[in-house]
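Only a part of the assembly is drawn; its chains keep their places, and the rest are absent.
Which chain is which? They are A and B, in the order written, and residues in each are numbered from 1.
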Amino acid sequence: MEKLNVAVIGCGYWGPNLIRNFEQIPKCNMKMCCDLLENNLKRMKNLYPNIKITQSAETILNDPSIDAVVIATPVFTHFDLAKQCLEYHKHVLIEKPMASSSEQCIELINLAEKYKRRLMVGHTFEYTAAVNKAKEIIESGELGEIYYISSVRVNLGLFQPDINVIWDLAPHDISIILYLLDDFPATISAQGKAHFKENIEDVATTTLNFANSTIAFLHNSWLDPDKIRRTTIVGSKKMLVYDDINTNEKIKIYNKGVKVPPYYDTYAEFHFSYRYGDIYSPRIQEYEPLRKECEHFLECIKEGKSPKSDGYSGLRVVSILEAANKSIRNRGTQQRIRNQMYSLCHKVA
Amino acid sequence: MEKLNVAVIGCGYWGPNLIRNFEQIPKCNMKMCCDLLENNLKRMKNLYPNIKITQSAETILNDPSIDAVVIATPVFTHFDLAKQCLEYHKHVLIEKPMASSSEQCIELINLAEKYKRRLMVGHTFEYTAAVNKAKEIIESGELGEIYYISSVRVNLGLFQPDINVIWDLAPHDISIILYLLDDFPATISAQGKAHFKENIEDVATTTLNFANSTIAFLHNSWLDPDKIRRTTIVGSKKMLVYDDINTNEKIKIYNKGVKVPPYYDTYAEFHFSYRYGDIYSPRIQEYEPLRKECEHFLECIKEGKSPKSDGYSGLRVVSILEAANKSIRNRGTQQRIRNQMYSLCHKVA
C-alpha cells in the first residue's frame, strides 16, 4: 500500500510534537507543514530538511497528493480549517478541544460523513498506557461501582489568550473520565474566577453529575505553585489513584472500602466499618502516547474504520465545556445539555 | 486566683482529648465528665481516678462549683446543651460546628451576652502554629493580593450518621480560610453526592466567592484512599502551600507568579511571563493546638475577654455550612446569606 501523505497546520507549541511523530512513522510521509509565523516554519525546516513549508493553508488544500491534515492551531480556528479540509476531501485530525461550540462539532461530523473522511480528535490521554490500564481495571469490575472521580490538573503557566482554563486543561480530564466510564453526564456545573483577563477564568472547579450515582469533580488552574495531574477513582470495592507525575507508580490500587452495617438501633451504636488493605501498583509499560495516537489515525484512514476518539467523542467533550462555561456565567447553576444534543452525545457514548 | 472547675460533656471521639488537656493544665480543675455510655465514662475514670463521672448533664448544670462546660457531643445536641449551660450561668466551649443552624447560633450568642458568660467554639486550627504562621505571612503582604485558596481535606473514614461531609470536615477549612482572610464570602455554592445514606453527602466540593476577587475551593471526602490536608494559597506576588500531613515542611512559600504584559499586538505575540523562584519553608515550632485552645478558653474566662473563636466566629462557619447545604439541594446554585445574617456575620469579621 502506498504511504499516506500528511500535512500539519500549526507549528507553535504542540504541532512540532505531531510533526516529529509523523516523521518517525515509517508508513507515512510527513509532507508539508504550515504556520503563519516564518520563524516556526524555519525551525521545522531545520529539523526536517525534506519537509515542505508554507504560510498558507490553501497550499495544503490544493495539493491533491495530501491525504490527511492535522490541525494544531488555536481553538477558534479549528472549525474553519477542519471544514475546508473535509470539503477538500482530506482526512482530519484536530487537536482538543475539537471546536468552539457543539454546533460546529456537529457540522464537522456531518461533513465527514458526507465526504466519507475520517474525523478524529487529539484526545491524547485516551492513548496512554496508564489510562488504558485504569480502564481495563474498571471494566474488569475490580473497583466495583464507581462512586466518584476527582481529577486535579493544575500548574503554573500556559495561559491561553482566548479560552479559559477549563477549555485549556479540562478537555484532558473530561476525555479521560468519559473514556473510563463510557458514560455521559446528565448535568454540569462550574465555578471559576478570572484574575487577569475578563471572562478568561484562570482557576475553576467543574462538577459532572451522571445519571447513576457517579459524580466527577475537576479542579483546574494556571496559577498553582505545583504541577499536579492526579485522578482519584473511588469505587465501592476498591480505589484507584492515577498520578501522571509519579514516574514509578503511575497507578495505585487501594484495596480499601466502606461497609454499611445492616442496621443500627441507636445513635451511639452507629458506625460504618472501613476496610484498609494492601496497595498495589501494576507495572505500566510506557511509550509515547502521541505516537500511538498518530498511528491510530493512519490506521483508521487505511482501514476505513472509526477512530477511538472520533468526532462524537470531540462533540461530547465540547458540549461539557460549553455547559461548564454557561454554568460559570449563571452563578454555578447545574446545566442540562439540550435534549437533542444529549441524545446525540449519549447514544454514542 | 482560684482554679476554675471544668466539666466535659461527651467522652466519645474528641472529648477524651479535651479532658486530657484540661487535666494537664495546672490552673484548672478537670472536675466532672458526662456521657450517655457507661463504657466511655469507665475509660475516663480509669485514666483519671480523681474525675467525677455522670450519665446526666443535669448533674453538671446543678453543680454550682462548675464554672465552665465543654460540649463535645453530636452536633444536633449542641444547641440544647449549650443553651442550658448558659442559662445555668456556665461558660461554654462548644466543639465545631457550633450548632445545627445559624438561628441557633444567634440565640446562643444572645444568651451569652445576656448572662455575661464566655461563649467559644472549638475551631482548633485557629490555634495551630502553622495556620498562625500562614496568617502572619499573608498579613505582612508577602503574598500580595490573594487570588484563590484551594483546600483539600479528604480521607477514608469517620462517617457521621447525622451530618454530611461538609458539616463534618469543612468547618476546619472554612474557619481557617475566614481566619486567614479576615473576610466573609458574598456567595456560597456546593455540589456533592450521598452514596450510602440519603442526604448525607460523603463527598462534596464547596466554593466561596468573596466580594473582592478572592475565591476559595473546598474538596471534602470520607471516601478517599489517601489522607490529604492541603491548603494552597495563591497570591499575586507569591504562593503558599500549607500541608498539614508533611511533618518537616508544613508551610512552603513559592516565590512564583505571573506578570501580565502591558499590551500585545497580535495573537501570536501574546504570552504572560511567569516567574519561577526559590522555595522557602519556615521552621514551625510545634505544640498541641488543643492545649492552646483550652488555655485560651480559661484565660478568656478569667480576664473576661472575648475568645478568638467566639460565637460570631461559630455563626459565620455555620452560616456557610447552611448555605452550602442549601446549594446542594438547589442544583449547585450560588447562595447569598440573608441580608440580616450577612451584616451580622460580616460586621464582626
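Odds and ends about this structure:
Here, contacts are C-beta pairs under 8 Å (C-beta built on N, C-alpha and C of every residue); 3 or more make two chains touch, one makes a residue touch a chain.
Remember, it's a predicted structure, so these values are computed and weren't measured experimentally.
Sequence-identical chains make up the whole complex; the displayed set comprises 2, and the total in this structure is 4 copies.
Rule of thumb we're sticking to: only the chains that are shown with their structure count from here on.
Subunit B has its Cα centroid 38 Å from the Cα centroid of subunit A. The residues of subunit A lying in touch with subunit B in their complex are 12, 36-37, 74, 147-148, 150, 156-157, 159, 161-162, 187, 189, 191-193, 195-196, 202-203, 205, 207, 209, 213, 215, 217, 219, 221-226, 232, 234, 236, 239, 241, 252, 254, 256, 258, 260, 264, 267-268, 270-272, 274, 276, 327, 331-334.
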